[in-house]
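Before any comments, here is the structure.
Of the protein chains in this complex, all but one are displayed in their positions.
By letter and in written order, the chains are A, B and C; residue numbering begins at 1 in each of them.
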């Protein structure tokens, strides 16, 4: 049995890891770390888990934790993992960081977009970007995995095969994305109150959202060159879900634009065997409800011959494939378990 | 492997049975019956199940179905099950009816509240009311189980121990209940459109809702006499969940009113060993989100010494403990399986 | 032109007063008081009012304010108005307090239910309870009006005529109420985050909510004796609206229970000429959407002959008739204006 510690267990992503691991055959949480609820019963915070999880919240002492567990998930704000981690810890346990601390290879880009100093740049190189379907092999041997952002996971996976195959022009990529409100976290902010969010939608972080360089870096690897994109997130009044609608100009090959079957072939080449990626039928587009409470990524596309652009659409549950589910998937890969262990979650709808 | 047929599989309750049984170790659905979608792929209707359920919808021929399966769930409008069932079918398969056809023992009461003629009154006596926690023993040998209504399940379980123990006056019982909109079904009605339901709440079926006689009959058995109650359902803008808030006057024993520990003792007497009933701590009251997507019933209470009344509160997921989950629980009991098989569902929140 | 100052203008109720007064022919806001946003433009907080209100937020100095305006609305937490008010202020301006500070005549009851010391008990006697339809005459000459609570307004008005006429037994009154989330205020609390409230409903303040003694006191005046009731509020996921469902046993007169027409007659006796109270037709029950963004109270009822109880139902917009609208209505009465000035708000639906 793999012993698991969660730092930040009382946030939405941390609690979702706890919930998912209840159904995992080979892992169990032994440390529910929290900053605000130390000493309180975990199920006082998440009443849903009353009678199921009987533990109390502990603090976020990573050193102590490293002696007690096999893997640590840090589901905390940017900066915390980098400030706690060290070589000794990494020698003892595997770390899966759900914050952005180790996602970007260029520390300057990190410090510019996140406006904080990086406290452990020496581990950036070693850290593996945990986008499972793309980096599976590297994840296997990793000590430190940087779990991708929610928008990022959805945005990258939706465009990856077409970028990789050179079917679309990287310079034309525009990602327009919608997110449910759990993406904003569980902190007490006026902006996230029910009555501020309900019955409205809004763009935010326009041309400045922190997931932008992450998408650019990873898709840039696929493109084989530096990419600069537009990414616009929007907040919509629902608990969970991310929908990314992405636009790019198709690139002519042998004098003609790729058609729908060329595009489908590219998707199938990369995702045909992926259990968590569902390529939808022609004319079917993703809806966040179809992936809700699962680890699935649903992908659809429309080839618009009028404009020569492809519209790619992807949907995930932001707390699962966009956070906790992918983190568990990374754990499974790191520990040599069946990648789907604990993750055969059937979407719940409605 | 128990072979399962679902009549009405494309309604919310029917589809939920299908979804739950995907996680059941000893049962599998082999017949997805539908009236409106015959010949269509089931996952065209519920895109959430794309790549998971690959079957097409079949019709609702119960005779044919009886030859192919071990158990039939009828998740259909009132009257259909009674119009299809017969002795030959019941000799071949077990039937769990999610409609009201066999819930009320007095056919006149049925016809008066449902305004339809009962087509198979000869099976009413035999049918067992499938409120698992109360009628477990009778369900074991049953051929035909009448699965309780959603409001009913919640309302009865919340009050049952106090009625049974004589702690409250049956004549004073008032049940005020809130329901999510899946309770209204998946039919195309203006009244259930998003914009008619969203941002509003309303009472309906005031003093005339069909679950009233069902609650009265079952609680009447516990009281040992005929009961007449007030039951007021309200529609609230959420997908799932029922919350029942119930009021009753406490009854003096030996010259004094029962106190909170007397009340808790009564609940524990009946539910202490029940895995799906969670008695909440003092001062904690149920919230529908805490039971969402699980088979749990959460129960809390407040003894109001100022008024001499007890306020009992219960919450369920109307599609699970209020429909599909309880139906599967009944199946488990009828087939001698572990009662929790397929039902260890951890509530998802948010 | 009546000059208006609002203390607490950046809360939901305060901002709603500001919004309503934009359409008032004889009053204008000249002071937008705030604790958290002093110096900021009001429309930075409520973007809806961009280009409409160009003022900056000022502080909550009531002494200074008293020299500048004709009427002060205090839309602030309990205790603030009582701590600021004095004879000098009341000699200069009229005060309409939306907090509970002057609603309860018995200071001990206030201190017991609100758990704070009352700082200005000397004004309690003078203060007039501003339930316009009941206390219109007293409000006319008042210097200090205690604007009723949202639940209270709805609960009292729904039951008042039947209590007053002796048609129901006061000891049997049970008020079960649902509220939208604006009722919880605009403070940054985890419990009111979108994802904590959405897709759920819950009871709270069971047998202990602070509006209970307020309802009891006012209905007690109508009953001509002390009343003790059960009041259970519930939070439902919508922005606005209160729905009260109330139960009471009918009282026999001359050996028979009142029938529906007796009941309707009582309602018409008190509300027949009230422009803001709409008695719904038989069989029609209130829905919060029908009163949303108006000053209306919609009232319906059902006489349940089976149980001998009457079910009374009322709905209001909690921010309007339950707060800002009634406050303006009180202002109109106090200043001898047309009572409907600024309040001819047509409900918006959907």
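Simple rule for what comes next: a contact is a pair of C-beta atoms (placed from the backbone, for glycine too) under 8 Å apart; a residue touches a chain by one contact, two chains touch by 3 or more.
Small disclaimer: the values here were computed from a predicted structure and weren't measured.
Chemist: Kindly state which of the options B:49, B:159 or B:197 is in contact with the chain not pictured.
Modeler: Of the candidates B:49, B:159 or B:197, B:197 is in touch with the missing chain.
Chemist: Please pick, from B:27, B:181, B:263 or B:277, the residue that touches the omitted chain in the full complex.
Modeler: With B:27, B:181, B:263 or B:277 as choices, the missing chain is touched by B:181.
Chemist: For subunit C, which positions touch the chain that isn't shown here?
Modeler: Against the left-out chain, subunit C lists 12, 19, 22-23, 46-52, 182, 199, 239-240, 278, 280, 284, 287, 289-294, 298, 346-350.
Chemist: Could you please point out the subunit A residues that touch the chain left off the display?
Modeler: Within subunit A, the residues touching the omitted chain are 174, 176, 178, 180, 195-196, 198-204, 206-207, 228-230, 232, 234, 236-241, 243, 245, 247, 285-290, 292, 302, 304, 306-307, 309, 311, 313, 350.
Chemist: Mind pulling the subunit B residues that touch the left-out chain?
Modeler: Against the left-out chain, subunit B lists 12, 180-182, 186-190, 192-199, 237-239.
Following the convention adopted for this analysis, only the chains that are shown with their structure count from here on.
Chemist: At what distance in angstrom does the C-alpha mean of subunit C lie from that of subunit B?
Modeler: Result: the chain centres lie 38 Å from each other.
Chemist: As a quick test, compute the distance in whole Å between the mean CA positions of subunit A and subunit C.
Modeler: That pair's centroid distance is 46 Å.
Chemist: Would you mind listing the residues of subunit B that make contact with two or more other chains?
Modeler: Residues 199, 239-240, 287, 289-290, 292, 350 of subunit B each touch two or more of the other chains.
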